[in-house]
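Only a single protein chain was left out; the remaining protein chains are all shown in position.
Here is subunit A:
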Amino acid sequence: MIPNQKSANPHALRPRLSFLRRYIFTTDHHVIGLQYLALALVAVAVGSTLSLLMRLHLSWPNLALPFHGPILPEDYLALVTLHGTIMLFFVLTTAPQSGFGNLILPAQIGSRTMAFPLLNAASFWITAAALLTLLMSTFAQGGAAISGWTAYPPLSAVASAGPGQALGMDLWLLSIGLFAIASTIASINTLVTIINLRCDGMTWERLPLTVWGWFTAALLSILAFSVLLAALVLLFCDRHAGTSFFLPAGDLVNGTLHSGGNGSPLLWLHLFWFFGHPEVYIAILPGMGLTSMLLANFSRRKVFAYRTMILTTLLIGFLGILVWGHHMFVAGLNPFAGTAFSISTIAIAIPSTAKVLSWLATTWRSRPHLTTAMLFSLGFVSLFITGGLTGPILAQPILDQYLHNTFFVVAHFHFIMAMAGIFGLFSATYYWFPLVTGRMMSESLGRLHFWGTFLGAYTTFLPMHITGLAAEPRHYAQLTGIPGTAAASLLAHGSIPLQSHITYSAIFLASVQILFFINLIHSSHHGLPATGNPWQATTLEWHPELAPFSDQFASNERIAVVRAPCAYSDTSFQTQWDTGHNPE
């Protein structure tokens, strides 16, 4: 066991810095990581609240909100847009990639810093400005944008297309533009850090799979966000500079006739999904890496087929760039292109299945330590399987022709991306909490939190497959009381009662998260003191010289690794570095 370095005065040898310099305008990647995580925590609280409002409205359409009144259709669509945008960008991209990426990544490769500390701080503050801009758009005249997180034009290109499509939409574009810039900078930083700052002996094959996840996600980020940024600029020009990238000649939107050039809305779909699909892998790849490492750590075994795991991570990233058209099977894409994108999409099932098989083999008859972090990793595997299995179904254009934009799709991506992604983040929090605070989170509260969340995730999202198969469309502000007898009877076809069940489950799922917040706050002050390496991990972030907020100026001891991670045996383990006091 390594003695906890943090019990000594943690700031003894640090240069004295003011509070602002140390905690706000800092270039310390640990603090920046925590700032990102704090931002993501605010975002996830807001995003979840918005989804609850949507659920409440679907079950009780006449419900009036305090200080607001009833939720109007445009309010509902603003909720849809904000929920999707906040969760995708400011939670699922920010927390794993920038939050834990900053906090843990440098140490895992044996570095004391990120490659570009100042850029790092800049990208955080740009991200914060982006979130603030997005939230402020709620107060714009007409409200927030209503065109969803995918912002298809001409709905997003013409101010008269609906409330929220004037200033609200401009603020949305500004927010996501800022986010894209911040993410591109952050990804360059991540890539340069991984390529240049690995310590001695840290060969590519010895990199923990988490680092491979961050690496692949950063590669995807640079490609995807740069294309998104270009698309956002083009859309902004269509709105304000008289261009016609996405607007066809003669387009007549609510009294506004477009008499300029002849552009194509489908161009936006191509550019957006060229970003949008890699984006979901950006969100999930770090979680896959972490899951692999934690399953191994708590099973006290190597990750089964480590090399294949590296390969499949890269392969998923590579194929992820080639599949954007599967969002467009019924969008006006050439049917032959539909076939091509279908094949590339189903191909992703192969590296994904390989990962699941590896995880099953790693835990098979391992009698792992079922800590909360491990439970969330196992939960990740379960949710990834459940969400993953509907992927090949939706990848078949003939089936997507029925299922597209139904709740079946909502179920699919909430399992594989949203819930699996969040489970990865919970794993990371329970696992690395002692590293940051020197204290353990409460395991009993943690287990309760896990089982509640696991149950809540399934009872909320599983029934959405059923309502989707019953043809229920997403993005509908109301499912009852709509005009049109045939439509009303179709939507009443057995699926609407399930909507109330889903709402109750969602309320349950959200309520359980209170346990997490209590645990987080309580344990950071009153948790049991942690030893230096409480999980007996082998990776470098537990190296006493590299632990966050241990004094990085205390020594310049050379960091070097001598072996790959996951050197466990039934009774002992060997860290990647040699300290002389590892049990052999």
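Everything below uses one rule, namely that a residue touches a chain if its C-beta (ideal position, glycine included) is under 8 Å from a C-beta of that chain, and two chains touch if they have at least 3 such contacts; residues count from 1.
Keep this in mind: contacts and distances are computed from a predicted model.
Looking at the choices "RNA polymerase subunit sigma", "Sugar ABC transporter permease", "Cytochrome c oxidase subunit 2" or "(2Fe-2S)-binding protein", the name in the UniProt record of the chain not drawn here is "Cytochrome c oxidase subunit 2". Summary of contacts with the chain left out: across A:54, A:91, A:105 or A:146, the touching residue is A:146.
Within the complete assembly, A:252 is the residue of A:132, A:252 or A:528 that touches the hidden chain. The missing chain, though absent from the display, is touched by one residue of A:477, A:506, A:540 or A:561; that residue is A:477. The hidden chain makes contact, of the residues A:386, A:442 or A:519, with A:386. Checked against the full complex, the one of A:51, A:175, A:313 or A:342 touching the unshown chain is A:342.
In the full complex, subunit A touches the hidden chain at residues 56, 59-64, 66, 72-74, 77, 80, 146-148, 152-155, 158, 161-163, 247-254, 257, 262-266, 299, 301-302, 304-305, 308, 330-332, 335-336, 338-339, 342-343, 346, 349-350, 353-354, 356-358, 360-361, 363-368, 378, 381-382, 385-386, 389-390, 392-393, 395-399, 401-402, 404-406, 466, 469-471, 473, 475-480, 482-487, 489-498, 500, 570.
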